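Only a single protein chain was left out; the remaining protein chains are all shown in position.
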Amino acid sequence: MSVRVFSVTVRDHMMIAHSFRGEVFGPAQRLHGATYVVDATFRRADLDADNIVVDIALATRELNAVLAELNLRNLDDEPAFAGVNTSTEALAKVVADRLADRVHAGRLGEGARGLAAIAVTLHESHVAWAGYERDL
Amino acid sequence: MSVRVFSVTVRDHMMIAHSFRGEVFGPAQRLHGATYVVDATFRRADLDADNIVVDIALATRELNAVLAELNLRNLDDEPAFAGVNTSTEALAKVVADRLADRVHAGRLGEGARGLAAIAVTLHESHVAWAGYERDL
Amino acid sequence: MSVRVFSVTVRDHMMIAHSFRGEVFGPAQRLHGATYVVDATFRRADLDADNIVVDIALATRELNAVLAELNLRNLDDEPAFAGVNTSTEALAKVVADRLADRVHAGRLGEGARGLAAIAVTLHESHVAWAGYERDL
Amino acid sequence: MSVRVFSVTVRDHMMIAHSFRGEVFGPAQRLHGATYVVDATFRRADLDADNIVVDIALATRELNAVLAELNLRNLDDEPAFAGVNTSTEALAKVVADRLADRVHAGRLGEGARGLAAIAVTLHESHVAWAGYERDL
Amino acid sequence: MSVRVFSVTVRDHMMIAHSFRGEVFGPAQRLHGATYVVDATFRRADLDADNIVVDIALATRELNAVLAELNLRNLDDEPAFAGVNTSTEALAKVVADRLADRVHAGRLGEGARGLAAIAVTLHESHVAWAGYERDL
Partner (left out) sequence: MSVRVFSVTVRDHMMIAHSFRGEVFGPAQRLHGATYVVDATFRRADLDADNIVVDIALATRELNAVLAELNLRNLDDEPAFAGVNTSTEALAKVVADRLADRVHAGRLGEGARGLAAIAVTLHESHVAWAGYERDL
């Protein structure tokens, strides 16, 4: 089986407050916060007619738009996350799924309809990060 | 004038929630949060009898202790910061001053009494950081 | 085929001495040393009941415990590595396999029994790193 | 199915000028330039007789040789790229394919004939990078 | 003498083409290019009424505006640089001086008139960077 895959990644960030429920979280059950440096990777087997994976300006704009819905907020107050632990890995899925919706809605351009997968990594510090990858 | 200065830096991090007051802060007036990756630098002109600037194990321990007083908290609820904007640069001074107190109290070892200055940098994202430097 | 995978990564480091045998290693046949900045990644298809991949405090503790068995040592003197070239990639496997043993022994928590794979990367400098990935 | 894969990565860089054709590129249709920090990753399921993935000195030398054919040039003037948009992702494939040719020609050593795949990542800034992965 | 200085740094980037004149530059006399990851640091001894060094939103906007005058261009064609080697260190001074002009013109806010110095660093690769610092 032959493998070949191209990827493009763009980086942005968001700064949120939240708290966790469950003994496993220890002192992180208190209200605290995090900067997430967010990497969104787009993958496909072949380049489009412009010889690119995705229009990087649109990818950057749409990642920023997805993060703007979360940025500078207390996630404990967001109805979308009621009763849910907004762990780094769970937030990576939220960002990836919302990006996938925008790909399907054509907001990353017509060429982006050929994308095969999205991977999102959220860096929470210099010693910890989490991610989620899914196909399209 | 001859210049010669040695330095040692150790890195740790903290994750806090807070909000700002003042129009200049825009949407950051909302409750949000940040990971601060914290670099504490110790400077002096000459090394001590062990050929070091400071015992790096003690420096690491004391930086961690200073950050533990702030970590995983909502700074808006801390009496020490009542009525104060806990900007990144202001927090850098808090960390530097508390480290200076610990140097003076001997908690970084007797050799550390020869330290000349402390600089603290707080990285709030991949595109912004702030710092404070002071002598001892 | 649908792909979905979550991951969590924690970082630590170790500082060891060693030498290599074989002409391919050139001057690295001399006794020298390395700092390895170690990233341990844990993967699974679905999150556990707390909405996480693994308890990050336990992952951090166990990675530190695995590295403590190697850290600040001359690997040439360790019986476990007698007659073996402790290349960066070979050490990545050692760390991954010892972490896997700890997962199976329950030291990363009961939820961690649902982990699917472990990947370990050892960064030996700003221009070289090596890794090993295995399923569980 | 059991998964096990070792990898070794080496880093180098190149600094080139180029321009793009196509409305999607906006102001990047003008002649401009980029530093690409290039990571070349070599993968295989089992280590060779020296307990390594590849001779890192040869991998470093050959990556440098591949980049030397592109470095400090205006890619718009290179016959190999006539009529082609030299996007970051397209250049990642060029580097990977040329490294693959060198593996097949024995320039990374006889042991390197056991390599299974090559992945190349080109970092174009602190907020964007692209890659290409292929088997051998 | 007591030393105390606060700083805030913001990061952005630009991608330019250029060539150098002079034997010292070797193959870099050919037309080539670079990504410069640009750090602009603002310093002052005391914080303003909002407890900050500078409005970080304005600092980010003005740095971006300064870089937009250079970004995605061939500097060899810019009248401002006729007959001048646009070395990394020389470009750092251009960026710093243009930021200083904007500070003096009030574009970083009235509070920014209290700034004492600006330092600019341009990272041209993972192994080289250059900077310029000046007072205001």
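Per-chain residue numbering starts at 1, and chain names A, B, C, D and E are given in the order in which the chains are listed.
Everything that follows uses one rule, which is that a residue touches a chain if its C-beta (ideal position, glycine included) is under 8 Å from a C-beta of that chain, and two chains touch if they have at least 3 such contacts.
Predicted, not measured: the structure shown is a model, and the values here were computed from it.
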Check: In the complete complex, which positions of subunit C touch the hidden chain?
Finding: 11, 13, 15-18, 27-28, 30-37, 71-74, 124-127
Checklist line | Touching residues (missing chain, whole complex) on subunit B | finding: 1-12, 47, 50-53, 55-57, 60, 109, 111
Next item on the list: Kindly note down the residues of subunit E that lie in touch with the hidden chain.
Entry: 22, 24-26, 84-85, 87-90, 92-93, 117, 126-135
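The definition used in the following text is that only the chains that are shown with their structure count from here on.
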Item checked: Chains touching both subunit C and subunit E -> D
Item checked: Whole-Å separation of chain centres (CA-atom averages), subunit B against subunit D -> 40
Notebook entry, point to check: When the centre of a chain is set as the mean of its C-alpha atoms, what distance in Å lies between subunit B and subunit E?
Noted result: 26
Notebook entry, point to check: Which residues belonging to subunit A are in contact with no fewer than two other chains?
Noted result: 11, 126-127
